[in-house]
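With one protein chain withheld, the remaining protein chains of the complex are depicted in position.
First chain written, first letter: the chains are A, B and C, and each begins at residue 1.
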Amino acid sequence: MPITTEDTVRWIRQVARVLNEQRNFLTQLDSPIGDADHGINLDRGFQAVMEKLPSVAEMDIGSILKTVGTTLVSTVGGASGPLYGTAFLRAGMASSGKYELYEADVVHLLEAALEGVKARGKARPGEKTMVDALAPALLAAKEAVAQNLDIAHILLYTSEAAEEGMKATIPLLATKGRASYLGERSIGHQDPGATSSWLILKALADTYGHGV
Amino acid sequence: MPITTEDTVRWIRQVARVLNEQRNFLTQLDSPIGDADHGINLDRGFQAVMEKLPSVAEMDIGSILKTVGTTLVSTVGGASGPLYGTAFLRAGMASSGKYELYEADVVHLLEAALEGVKARGKARPGEKTMVDALAPALLAAKEAVAQNLDIAHILLYTSEAAEEGMKATIPLLATKGRASYLGERSIGHQDPGATSSWLILKALADTYGHGV
Amino acid sequence: MKKLINRPEDVVQEALAGMEALHPELLRIDYENQIIVRADAPIKGKVGVISGGGSGHEPMHGGFVGHGMLDAACPGAVFTSPVPDQMLAATRAVNGGAGVLHIVKNYTGDVLNFEMAAELAEAEGIEVASVVTNDDVAVQDSLYTAGRRGVGVTVLLEKIVGGLAEAGAPLAQVAEMARRVNGQGRSMGMALTSCTVPAAGKPTFELGEDEMEIGIGIHGEPGRRRVKLASAAEISEMLANPVIEDLGLKAGERVLAFVNGMGATPLIELYVVASELAKILRGRDVTIARSLIGSYITSLEMAGCSITLLRLDDEMIRYWDAPVHTAALRWGI
Partner (left out) sequence: MKKLINRPEDVVQEALAGMEALHPELLRIDYENQIIVRADAPIKGKVGVISGGGSGHEPMHGGFVGHGMLDAACPGAVFTSPVPDQMLAATRAVNGGAGVLHIVKNYTGDVLNFEMAAELAEAEGIEVASVVTNDDVAVQDSLYTAGRRGVGVTVLLEKIVGGLAEAGAPLAQVAEMARRVNGQGRSMGMALTSCTVPAAGKPTFELGEDEMEIGIGIHGEPGRRRVKLASAAEISEMLANPVIEDLGLKAGERVLAFVNGMGATPLIELYVVASELAKILRGRDVTIARSLIGSYITSLEMAGCSITLLRLDDEMIRYWDAPVHTAALRWGI
């Protein structure tokens, strides 16, 4: 069965909940190689999203995701604001008018989001950014679809791939974002943005299909 | 035998040595009820005195003590600079032209010094200042002279009285100087200036008569 | 965490209220958009000059809003770049019809948010020019990084460019001057202690009693290397020499010397550093033609300093000397 608007709303609610829970964890990850605010930034953004959500909950998935995107752009700031903002905006455009998302739609949506992040941030995989979680996630989604797996499994593998990508950022030397200023010293730390990207995709897999 | 110019020079040298050794101790006493500089101030002053001393070592005791006084005024600063400076200046005036000090001279010298401190600082005994070491010292000197004791004993009792006066400042509530800002909280601390006054008088008793 | 604040989440807005209360003649606060706007903005026919960035760097940028410097400032959350809405609102508020210059410090967040704001402003028909400052020589091989960070030169640039805009120069010329100043200035900073983001509640990094961090940013980002505590003379060499080399300063040249405190370093220490810097420059026969000393681009309550040198030309000197009236920099008025 497809991803419905209810699934989408439930997903965003779960993202807000998880990012609030993981607020300090994400901020701690941002301390050694950043400026200690990633969790604070995203929590602020998704709390704002929670206020906007009710007004669009009945609309099509595209409108919901675009609202998430514009709200993040308007409230997060930092690098992650425009990046996640663009990601959700593009995902929203890729699903505008839709009330249900099928296997192929999931891939288009992820693809649009990743392209948005890349266009804004100019980061390629391997630069120790959120791209290192999102790119493998997209690949996993494509493979899963090619294997005709159902949405539940597509989302599961997507989130697992994001998690691996996130872990794989630990040994990387950062060449984008604040962490890049550390040079060699950025090695050995997990990227906060890749971590939040995993949490967002995991929230989708976790909530899909389960009633409220 | 009288206090000679050699005794005087030896005394001042010893004061400089002792205040340098006790520099941190005096500064620590000045921390809870002052501004943590008494030892630093006096050490700076007597190091300067040591440089001036050779040029006046051959002169009369009055010139030596006046030189100490002017040097302290010019180098110590703080409250203790003008106070000790005036004390030594007045002591110098009280002994000007003299190359030997006898029992009575010791009393005049101490009296002049104490009057100088009182005139400058307007402090009466019991206000938790150097006066509380100097005043009893003068009394003890007078008594010792009245009992026809020799200089060695006069200086000994003088220094012991100063020590008692110093210890007696501990329970006092300060009403002069920085310590007075603390009100009740000044109680229970030994006054740094009373302590340095005792060290100065003790140095006299310790060095009198003993060859270089 | 020991700070003179109420709730961490209210620090920025309350600080703005403080600015409005003390400087009503200079500026007004748009609380909804969280921007600081020059009292008499927009000024017809004058190029609007705005900047912005995370809070925690006070007086930068809000303290530079006023006659002869900035027309508006956009403070983000502490150490977090502002959002495009703020820059768009500021751009609208200061647009006197001659276009608006965006002064952006080179941090991914600032750059991306200002980019989005510029796109939106241009969509509304407001001409926008953007200049990105990147003077921090602590960031080496910038090919493999997000590029040098914008630090101390930003302050000097805002003054000089603000003076030029006040004189009525067109947007292109104002932007050109901004690029020139950025090109002629370099900085490097160091920290004796970390700082604490109010919302985080504990120090961003830990430094031992005998350690210091060289090549620090202004967001508590760790620097390039951690070394043993050194004397002011040695520290001044560590900061000034890379700046001088990167600028390629030659004997006989004139500079503006900017000795900046990171927030918790008292002025007496900055003057000790200034005396060392003066020695170093004298040794290379470089003249200090102008100077600025104080805590102007800070990192909350971080103890430390940064040195910025700007190679001066006559035009830069003219607009540096031009009258300025802001909360943090004032002369000639």
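Note that a contact is a pair of C-beta atoms (placed from the backbone, for glycine too) under 8 Å apart; a residue touches a chain by one contact, two chains touch by 3 or more.
On a predicted model such as this, the values are computed, not experimentally measured, just so you know.
Asker: Could you tell me which of the visible chains the hidden chain touches?
Answerer: Even though it is not drawn, that chain still touches B, C.
Asker: Looking at the whole complex, which of B:P82, B:P136 or B:G165 touches the chain that is not displayed?
Answerer: B:P82
Asker: What residues on subunit B make contact with the chain left out of this view?
Answerer: With respect to the unshown chain, the touching residues of subunit B are 27, 31-32, 34-37, 40-41, 44, 73-83, 120-121, 173, 175-178, 180-183, 185.
Asker: Which positions on subunit C touch the chain that was left off?
Answerer: So the residues of subunit C touching the missing chain come out as 2-6, 11-12, 14-19, 21-23, 55-56, 58-59, 63, 192-193, 209, 212, 229, 231-233, 235, 257, 259, 263-278, 288, 291, 293, 295, 298, 300-301, 303-305, 325, 327-328, 330-333.
Assume only the chains that are shown with their structure count from here on.
Asker: Touching both subunit A and subunit B: give me those chains, sorted by label.
Answerer: Common contact partners of subunit A and subunit B, which must touch each of the two, are absent.
Asker: Among the chains, which has its CA centre at the largest distance from subunit C's?
Answerer: The chain farthest from subunit C, judged by C-alpha centres, is B.
Asker: CA centre of subunit A versus CA centre of subunit B: separation in Å?
Answerer: Each chain's C-alpha centroid was found; their separation is 76 Å.
Asker: Using mean C-alpha positions as chain centres, tell me how far subunit A is from subunit C in Å, no decimals.
Answerer: Centres of subunit A and subunit C (C-alpha means) sit 32 Å apart.
Asker: As a quick test, compute the distance in whole Å between the mean CA positions of subunit B and subunit C.
Answerer: Distance between chain centres: 55 Å.
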